[in-house]
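For reference, the structure is listed below as structure tokens.
The other protein chains are all here in position, but one chain of the complex has been omitted.
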Amino acid sequence: MFFALTDEQRALGDTVRDFLADRFGLTAVRAVFEDAAGDGHPPELWKAVGEQGWLAVCVPESFDGLGLGILDAQVVARALGAGVAPGPWLPTVLAAEAVRLAGSDAQRAELLPRLASGELVATVALRGAGRGYDADGVAVTASVPAGESAPSAGTGAEAGVEAGAEVGLLTGTASPVEYLTVAGLVVVAATEPGRVAATSASAGAGAGSDGGSDVGLYLVDPGAPGVTVTRLTSYDGTTRLATLALDGVRARRLPGSSTAVLDDLLRRGAVLTAADLAGIAREALTRTVRYDQERIQFGRAVGSFQALKHQLADLHVAVTMAEHAVMYAAYAIDAELPDLLLAVAVAKAKASQAARDATSTMIQFHGGIGYT
Amino acid sequence: MFFALTDEQRALGDTVRDFLADRFGLTAVRAVFEDAAGDGHPPELWKAVGEQGWLAVCVPESFDGLGLGILDAQVVARALGAGVAPGPWLPTVLAAEAVRLAGSDAQRAELLPRLASGELVATVALRGAGRGYDADGVAVTASVPAGESAPSAGTGAEAGVEAGAEVGLLTGTASPVEYLTVAGLVVVAATEPGRVAATSASAGAGAGSDGGSDVGLYLVDPGAPGVTVTRLTSYDGTTRLATLALDGVRARRLPGSSTAVLDDLLRRGAVLTAADLAGIAREALTRTVRYDQERIQFGRAVGSFQALKHQLADLHVAVTMAEHAVMYAAYAIDAELPDLLLAVAVAKAKASQAARDATSTMIQFHGGIGYT
Amino acid sequence: MDLTFSAKEEEFRADLRGWLADNIPAEWSRPGFWAGVPEDEGFEMRRDWEQRKFDAGFAGIDWPTEYGGRGGTPGMKAIYDEETASARAPSTVNALGLAFLAPTIMAIGTDEQKREIIRPLLRSEVIWCQGFSEPDAGSDLASLRTAGVADGPEIVVNGQKVWTTNASHGDRIFTLVRTEPGSQRHRGLSMLLIDMHQEGVEVRPLRQMSGATEFGEVFFTNARVPATECLGGLGNGWATAMLLLSFERGASGILQYTSFRRSYDEIVRAARALGRDRDPVLRQELGRRMVELECLRYHAMDVLTKVEQGVDLGSESSMTKLQWSETYQDLFETFDDLLGSDVAIDAPLADLDVTALQAEGFWSRSVTIWGGSSQVQRNIVAERVLGLPR
Partner (left out) sequence: MDLTFSAKEEEFRADLRGWLADNIPAEWSRPGFWAGVPEDEGFEMRRDWEQRKFDAGFAGIDWPTEYGGRGGTPGMKAIYDEETASARAPSTVNALGLAFLAPTIMAIGTDEQKREIIRPLLRSEVIWCQGFSEPDAGSDLASLRTAGVADGPEIVVNGQKVWTTNASHGDRIFTLVRTEPGSQRHRGLSMLLIDMHQEGVEVRPLRQMSGATEFGEVFFTNARVPATECLGGLGNGWATAMLLLSFERGASGILQYTSFRRSYDEIVRAARALGRDRDPVLRQELGRRMVELECLRYHAMDVLTKVEQGVDLGSESSMTKLQWSETYQDLFETFDDLLGSDVAIDAPLADLDVTALQAEGFWSRSVTIWGGSSQVQRNIVAERVLGLPR
């Protein structure tokens, strides 16, 4: 039984934290936050993220990556969350996961090294505005270009066939999409009416596929004809959101894609988001504790008031549980544990609530007993 | 604007409280609680309840009652709740309300004076086990006795006709029914399949009826042939519950009854129950505050610990709001305010939550910081 | 129990309602309207509104007529709160002056102060700021450091105040200053009425989470104030501040109820527009919020009854504050649940303008802090109402 991070994993987290503390502290974050018109993507930070290998964690070693798992990625996500670091780390990592899980060998070789180094910024567009995080939430439709036939049954099974030749015409609107304005590549999920029968025989190409293939993942160039990008203003200045409208956009398909791969990708996103939230929660709690140890009111440290102490104690328990849950869920994905669906749901639910509670408590206890 | 109890209403509450403190304190309550095999109906308490007029509050003066409203009744309910007084006060009051609202003049004259004095103990059986508190929750069915015809359309409209002659044969099981084993009269709600058409023309007999009459209220003698009473054991030793099984039991109908009257009756029950809960909540809070003012641990009064103080402060706000809500809902029924449905729901929801919070806090704070 | 107002009061309601209908432009009622108006412009529109209201006789409803008030009953004040909130009249630009300074001056001001300060305040010709909180003195007012030193007939003030509402628009500031050098805690303080349009006063806006700059910091660098511009006597500032803060209890809750209920109804409309109104879990949450909102309404009636009966509310006002502020904050947590991950987008969603509600959501975070935090209110309820030991 070893339910803990390895020394290497802990060191990775420390590296991210130390780097942010030294080179991209809260003042730098605030500058990005305040610059509402900017793209939220400070180049010096991104350069370092790429050089440090934080984008390469889940990329196989054969494609210049570190060949690690989501458990390692969540270490980075948690530390970036704690530092509220802006930039397209998470969307780029998810786009790379999509290519890794469903891309052809050629697509992997073409894209993964560039994604792992940070040379290519990418994002994912998997759902329509206000819709769910699953196949039903997909709001883009793919059709086969006129004059080209859909790949025949068996295509995927022929070794060596360049599956990148598969293309679709995408129409629909995905929103909100993170960091769309700085991305050079977008992985778009699209429903594929009429394609199910044609591809079910080649389902083996999508690892873990449940046999259906009613959702495909496509590689969209945001500069391609028919693409309209509309920025959204967001209250959270540490991220940038936009709408991706597609009108008959020609895009390559990831041949291994399927609803199962979409679900897998969404689970990875959920766990890394949960890790980000757990990082935020822990940082909010730590800062509040530090502030309340020092803040004097009525002649004593605010942190000595029992009502506040008890709330912070409950919060510490909740944040710790969220950290456990994120670790377990990440490992459950890596090790394909039988309870991984439950584990991901628990991690996301617990980390969201912990982050919400920790940040609202931070606001109250920086001002609460402190300020009138 | 006068959102408050009158001096008379306050005096009524004080009388109940003082009486219970003097003559039926917690030791007496505990004796009833412990005597699980007993009927939970101490005769000396009931005699006093009758003599004091607490059963007569809502009964019209013409039938030896006080002619007051639910606002006055909730004063009594709240004080009885605070004293956790056992006995069939609430079911008897509700049965009397049913007779008052839907009974014929003859039925009123026959029953109300006896109910108001406490001579006749009564209860209500309005739903089946585990079912809702509305017409859909009724689990007894009424049919017209063979050889007797249903009252013809217009019967209720003929002035002076003795509607008490209406009878039904009841079949079904209502549960749980409070204090059934000591009741001399049970008001039973029963669906009346096939009766709707026959009675819709006489809907005027049910004040406030919405035109339908698919539920009738019936006067059942628990000693009548076909009645089976089965005691239920209950964790709450301050009340007694039983199941009422009816197999073709002949019973008189309250001619003014209707679904609307059933709903009205359930609302009155809900508000008086909410009052009972608000009384319990206030008493639990008061006792906890008193205990924690006196209980010394770690060299200081337990009540001086801030975490505990804040929780008690929140509880005081919640209990006060529950008291306001119960008062408003009771008045809304008496004055037929347009928002009475909302008011009753608010009162029930708030008082239930306040009572639950207050009693669990009472347990925790009598033992919490107090006991290891 | 009698929940009706008197005939005279209902007549006042009819007058006011008619006047509001005639004088509030339709566009003001559009959700999101005020969020779309630039902050300074909006402030001037609201200041102008206050003056029109004054001129029409609808300002200072329960204030004596000698101060420009209407001399009305507490019931009329409650009706005024209800009707103006229902009609979506803009909130006052002079809230702290009206709530705190004016009643204090009526109670203990000099004749000159009464004459010169109250009427222009009521007409919002002079906007008053409150200068209490300091970086090291929030809830714990007694530890404040801003210092005033006598210099002939004037006092020279140096120091810093924070979290000052409307700092950028203020004309004058009633501020608590330590006028006896070296004095400790509650002693040696004075309530000075300082002109903000002078060289020694600098205002820096504080940017909030929502981007608004309603609060600011005020820096005094050798700012000057005549010694006569002191309220309640030099060195007597603590007693003056306590009296002043005690007027907060005037808030009955009806204003909050009416305006929160409006937000609630808009949230329900948003839920319908987003197709979330059939979601049972959200409905349950909305139901809980409604329970608390309605309790706030009943509570407001209870408070109004006590005010009419002349009962001293005392510490009970802490209960009012807890009920409305916590209810309001919870309401916007439910709103967050409603919007889900789209709550962060500051833009119309599915043809629905929820930006005003989103701004309110940020604002709701502050209501449990200012005016005595929830923690301070719970202490007061526990100690002064329940009698638990300190």
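Chains here go by letter, A, B and C, matching the order in which they are written, and residues are numbered from 1 within each.
Here is the rule we use: a contact is a pair of C-beta atoms (placed from the backbone, for glycine too) under 8 Å apart; a residue touches a chain by one contact, two chains touch by 3 or more.
In this text, all values refer to a predicted model and were calculated from it rather than measured experimentally.
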{"item": "Left-out chain, listing which of the shown chains it touches", "value": "A, B, C"}
{"item": "Residue among B:Gly38, B:Pro60 or B:Pro176 that touches the chain left out of view", "value": "B:Pro176"}
{"item": "Touching residue (missing chain; options A:Val29, A:Leu101, A:Val346 or A:Met362)", "value": "A:Val346"}
{"item": "Residues of chain C in contact with the chain not shown", "value": "279-281, 284"}
{"item": "Where the missing chain touches chain A, by residue", "value": "1-6, 71, 289, 292-293, 300-301, 303-304, 306, 309-310, 312-314, 316-317, 320-322, 324-325, 327-328, 331, 334-335, 337, 342-343, 345-346, 349-350"}
{"item": "In chain B, positions touching the absent partner", "value": "34, 129-130, 176, 232-236, 239, 241, 296-299, 305, 307-308, 360, 363-364, 367-372"}
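The criterion applied here is as follows: only the chains that are shown with their structure count from here on.
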{"item": "Chain-chain pair with the highest tally of contacting C-beta pairs", "value": "B-C"}
{"item": "Separation of chain A from chain B, taking each centre as the mean of its C-alpha atoms, in whole Å", "value": "56"}
{"item": "Per-residue multi-chain contacts in chain A, two or more chains", "value": "305, 307"}
{"item": "Chain C, residues touching no fewer than two other chains", "value": "375, 378"}
